[in-house]
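The other protein chains are all here in position, but one chain of the complex has been omitted.
Chain lettering (A, B, C, D, E, F and G) follows the sequence in which the chains are written, and residue indices restart at 1 in each chain.
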Amino acid sequence: MKEIFSRPKSLKNVPFRYCPGCHHGLIHRLIGETIDFFDIQDKTIGVAPVGCAVFAYDYFNIDMLEVAHGRPPAAVTGMKRARPENIIFSYQGDGDLASIGIAEIIHTANRGENITVIFVNNAVYGMTGGQMAPTTLTGQVTKTTPYGRDNRVDGFPLRICELLATLDGPAYIERVAVNNPKNIKKAARAIRKAFQAQIDNLGFSLVEVLSACPTNWKMSPLESNQWIEDTMSNTFPLGVYKNISS
Amino acid sequence: MKEIFSRPKSLKNVPFRYCPGCHHGLIHRLIGETIDFFDIQDKTIGVAPVGCAVFAYDYFNIDMLEVAHGRPPAAVTGMKRARPENIIFSYQGDGDLASIGIAEIIHTANRGENITVIFVNNAVYGMTGGQMAPTTLTGQVTKTTPYGRDNRVDGFPLRICELLATLDGPAYIERVAVNNPKNIKKAARAIRKAFQAQIDNLGFSLVEVLSACPTNWKMSPLESNQWIEDTMSNTFPLGVYKNISS
Amino acid sequence: MAKIEINIQRCKGCELCISVCPQNIIAIGNTLNQQGYYVAAVQHLEQCTGCALCAETCPDIAITVFK
Amino acid sequence: MAKIEINIQRCKGCELCISVCPQNIIAIGNTLNQQGYYVAAVQHLEQCTGCALCAETCPDIAITVFK
Amino acid sequence: MSEKSKKILITGNEAITEGAIAAGCLFYFGYPITPQNEIPAFMAKKLPMIGGCFIQAESEIAAINMVYGAAAAGVRSMTTSSSPGISLKQEGISFLAGAELPAVIVNICRGGPGLGNIAGSQGDYFQATKGGGHGDYRTIVLGPSSIQELYDLTFLAFDLADIYRTPVLILADGVLGQMMEPLAFENGQKPKMNLPEKTWALTGAKNRPPNIIKSLYMGEGELEEKNWLLYQKYQKIQNNEIRYKEYHAQDAELLLVAYGLSARICKGVVNKARKQGIALGLFQPVTLYPFPSSALAFRAGKIGKVLTIEMNMGQMVEDVKLATGSSSENFFYGRPGGGIPSDEEIFQSCRKLL
Amino acid sequence: MSEKSKKILITGNEAITEGAIAAGCLFYFGYPITPQNEIPAFMAKKLPMIGGCFIQAESEIAAINMVYGAAAAGVRSMTTSSSPGISLKQEGISFLAGAELPAVIVNICRGGPGLGNIAGSQGDYFQATKGGGHGDYRTIVLGPSSIQELYDLTFLAFDLADIYRTPVLILADGVLGQMMEPLAFENGQKPKMNLPEKTWALTGAKNRPPNIIKSLYMGEGELEEKNWLLYQKYQKIQNNEIRYKEYHAQDAELLLVAYGLSARICKGVVNKARKQGIALGLFQPVTLYPFPSSALAFRAGKIGKVLTIEMNMGQMVEDVKLATGSSSENFFYGRPGGGIPSDEEIFQSCRKLL
Amino acid sequence: MAEKKICIAGSGGQGVLLLSKILATAGMLDKKNVTLISSYGAEMRGGVINCTVIISDEDIGSPIAKNPDILIAMNNYALQKYGPKIISGGLLIANESLIHDSQFFGNNIKASFLPATEIAKTSSGHTKSTNMIMLGAFLHKTKLLSLQNIQESIKLLLPAKNQNLISLNLEALHEGMGYFKEEIFYD
Partner (left out) sequence: MAEKKICIAGSGGQGVLLLSKILATAGMLDKKNVTLISSYGAEMRGGVINCTVIISDEDIGSPIAKNPDILIAMNNYALQKYGPKIISGGLLIANESLIHDSQFFGNNIKASFLPATEIAKTSSGHTKSTNMIMLGAFLHKTKLLSLQNIQESIKLLLPAKNQNLISLNLEALHEGMGYFKEEIFYD
């Protein structure tokens, strides 16, 4: 018998320190598989800010940079301009990318920087204990929206793919989920396409992944996956938002 | 004979320190006329950051706040929450609003803050001597794009109205120009509608004004007006981008 | 029946009023103001219709219109 | 002809694999691992088709599939 | 029951919110960061219920500028954060100081530099007291060392901010923010100081000439003049607002100098030492700016030997040296990066000097 | 002609770009702000022509983080700004220090606080030398006083940054940035110091284990250990990198202490005084961190009377006092808010003390 | 009363914080000085949580205790990690139900093991009140706090509307107090 499914070699063989049912680990794996697929482990550089995935450097078996909250797009820009021959991706949460780091992502996307962003939207600040994120759904209860997110006071759920798709810089933008096997396969393809865009020097690529945070959603992992299916993906429709190569 | 056209009383009777043909003064006047029209001089508060209009407090005959570069939307948010009965507007350049302050404008718009933003797009950093702005046109020569703006290196012209119109928070968004009498009339109407939206408590309103900077464009005032007509408004089409009351 | 007044200390000689006057009666004259600009002046005030286009176009609010 | 192996020290008992297995052969057992989780276990390994859905769904890469 | 209910067990972070609300602060703008997340969480719950407003800002920069706007409108307003977030607020704090706007900023300091960790630390003393922002400005800096002080000094901070039209910083740390201790509420019920009216506030220019709030002074000599006015204000603050505590200091043979968490640890050490007949004393600056230089110089001069204890690599010790000059021998014991010195460590350091 | 062409008349801002490019800095990220706009303008022109890269970042924060990324990739990189913009970079500088990344940051200081004005000022001394960012870190700070020094010290800054894996700040001011003076280029042609290879850089983990660059240390005691390692590095910098200049100091009766623009003004004052038979001397710190404490203490101790001159309300004077202790009488003359002290003013201040 | 430093450790969901708060509140009601500090980490779940409660007649200096006088260990990991830190002459109260490895330490510790999880399960049908069982045992062993104020604290800290929960917890408290197991004396 042959191993037909096992850990990609671009991930270190260590356990993830995520909660049960958290999708961060799954998304890491899809990225690891992509790096393996393109055989670019020795030239890929990963960049992660704070957020539950702040320890990404412990998991990815590649060169890794930790960056201040919200600033990966800027750091990746500096790095990619210095080393255009490397493949560089950032891995950012919704608090990171859509709140404090919205300026950096917009301008980096608008410059069409030839980089890849994996954007993990779990509708909440995971690491800091479950505060509202820009992507928190209307009515959703979080630590800082104890009475449910009220659009007029707390703002509306921010749709990043739709926003960035209005720009001329991006080459590839897709929103995916990893809440069931079918979606996981689509997500894997999306991540691959995003890396392909960078390899082909087409410019900025971003994949938004709807991701479960059972802990802060106060749901079981199964309920979380169902909630993504039934509720979250209504506010954040899955699909390709930009693809200049098509 | 009666005075049928004269300085609005919401402007102080002092000369503008702008270059000949600069539209800042004209835009000030339209705002002053709007304040007069609604008779809200005693409850309007203006907020301006740095930029050529940094001395706005010398011109507007109302309470005025000067704010750090890019941050008026945040300051106005704090102010409006504290004093919802006042009418508050910010006056921001393209460097201010679209570059360093893009995070603040997006989130303020997304919260649907009941405020009005007058966004002066002159495709350049006027005050600091003519560097590239996010709205600088492709190929345009500035101090920091000495060989002309190259999209792949310097990014694409950023279209703020289009970007903000993807959000749920804004009530009214329009792009206007003041390069000829017809456009000036439309601009006056747009600014009035934007203030009306705030008075009616509909939420965030923004008017983008294409504005001449003859000095840094290295054109005469007349050439500048023509360039807005022929060139700039191709990249930045005039029109209403959002109007929830219609 | 109509007239305009140009505040020559406010005028910066940008010529924008000139370009919009339907009567074509404004021009830059020989007067240098304190700011150092050659300022606009009306040539044939009697032809002014009081349309106020000049005033609305003037970035420096240098023109007052009477009717 | 096919089998899976669950690394019980990696498993967090999230039950996601259970929910996707077409053969319905995985369940949470009585084993508590060092992390303090009751971990998943295959009940009828012989029925495994090696479809790998479980492994692909596992957020902790706790499952290896052989075929 | 009513007697008892005057004391409640509360975290430091919560005590700050209680102090702020008692002081009439209805406008809070913040951004999540450990170890101060309880503050925005409590504020989000409470403010809407009492007619106030909580906003989770998009960033620390937005938060400080929301405070700037609210302060300009004449209301009491506050933001809180922890070290990296406070760094991001430095431009805003400099603007508040320049525009002379009252505001309260809390730093629940954690280990640095960079991302560091989330443990308690005093690594931001320099930033707080010397001005991490640009230009010649000062902020009042208060260094509470107990839950009661967190409450009381937060309350006080709003009054000081209003009186001097200046931003006031509260510099605490992750341990003080997270720990619980009984809080006696009645202390907070004191009436507000007799405060000047905010005639400068932006409220709409009704029946008065327009107000302008700004920090730009381009005319020749204007900014210099403005700076000297600020300087006079800071002198006044130095003359009127110095606060410190002494504990067994009079007859001490070695004077410990510490603030905040390290001060309370030192207090424990003093107690322990006294029981063993060792004459330790403690000098605890409560205002870190203005620094109680004269009082410290006086005490240190008498004792002749000073040991500064900080949870950093040596920052306040510079102020201690500047205060004492060569009138006392100066020593330092510190632990950076979230290391919390234990009683025993400090006690050992003291013994070596005796 | 060739002899002559070695000297060119150049602004301070331009000299910085020349020094940086001579040092092999090909990656510049900046954001416009007066009075340093010539730097991005020159860089935008030059870098694309020599295979480098200029980006006008969307903000000062983006710029410092671009530098962070480029530095992590192992290339020489720089950003420049002026006071408010430098405040915005404080988090980034703390991260550079924490991640031990080499980078050069230039502050062409202007009047503050807040928006202030665009005149030359030394109001950011505290921010630069005590660490405006959070946590226990230091940056090397160089204080040039002439166009030649702006060039030379920029060049040096890149070497120091690489040797110590640390951010290096150049603290100049609006006047130095805008003024022109002849620059002798040959001084820049010295070979680079013997630098360690950047084996830590992120270049793709080819034939080596992956590199990680970070500033987070969550494990118990990890961050403290990291801080002590940083501390050792700072000690090494203090031991090896102190630079200062003395001018007629040996036989002086009154020692002026000043850096940057105020140092060169003082030099003029010393010349003037000497002509009148008045024995003034000048001590000029070139490294503001590490501060030349011992050398100053030595000189001040001999002379007994020190007058510190700054373009602020008194910042470096604290370091002077800390250095000299009570071995000399300390005086201060300063002008904040962009006021530039004239020869005469300083001379009058000196006379009062003699 | 001399200063007593109590460390309460267990995993998330075991009610470590509530137990600690009850101790501290009762101390406060007993008119003692008290402090409570809980560990907080970057990692969300699964980690061990520990609280330190200090109770004293005097002002309390550091709220942190390197070496507690008393350890309440809710599970094995807690025991392994914090057991060795108990001071010589100190006291250990451990939840035997979740301890499978108690042969580690150490000098002069009075140790009381009780199968708190099982007791909770038997008496209330579920394991949620394990912490109250432990609290009862602690109270019995130390007599450090008045029963009255412990009960008062429980009432203060649990939602007043849920009387059911309160009485359930009070029962568990007494169950724990009543449980007796011989003491093992390590040295």
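By our rule, a contact is a pair of C-beta atoms (placed from the backbone, for glycine too) under 8 Å apart; a residue touches a chain by one contact, two chains touch by 3 or more.
Note that the structure is predicted; figures quoted are calculated from it, not measured.
Q: In the whole complex, not just what's shown, which of B:S99, B:Q196, B:T215 or B:S233 touches the removed chain?
A: Selected residue, touching the omitted chain: B:T215.
Q: Check the options F:K46, F:K226 or F:K267 and report the residue that touches the missing chain.
A: Of all options in F:K46, F:K226 or F:K267, contact with the hidden chain holds for F:K267.
Q: Which residue from F:E181, F:E224 or F:D319 sits in contact with the chain not drawn here?
A: The missing chain is touched by F:E181.
Q: What chain F residues would touch the chain not displayed?
A: 4, 7, 9, 34-35, 117-118, 175, 178-182, 261, 264-269, 271, 340, 342-344
Just so it is clear, only the chains that are shown with their structure count from here on.
Q: Common contacts of chain C and chain G?
A: Looking at chain G and chain C together, no chain touches each of them.
Q: On a CA-centroid basis, which chain has its centre farthest from chain E's?
A: Comparing chain centres, C lies farthest from chain E.
Q: From chain D, which chain is the farthest off, judged by mean CA positions?
A: The most remote chain is C.
Q: Just give me the whole-number Å value for how far the CA centre of chain C lies from that of chain E.
A: Whole-Å distance between the two chain centres: 60.
Q: Where the CA atoms of chain A average out and where those of chain G average out, how many Å apart are those spots?
A: 41
Q: Do you know which chain D residues sit against two or more other chains?
A: Expected reply: 12, 35, 37.
Q: Can you list the residues of chain G that touch 2 or more other chains?
A: As it turns out, chain G has residues touching two or more other chains at 41-42, 46.
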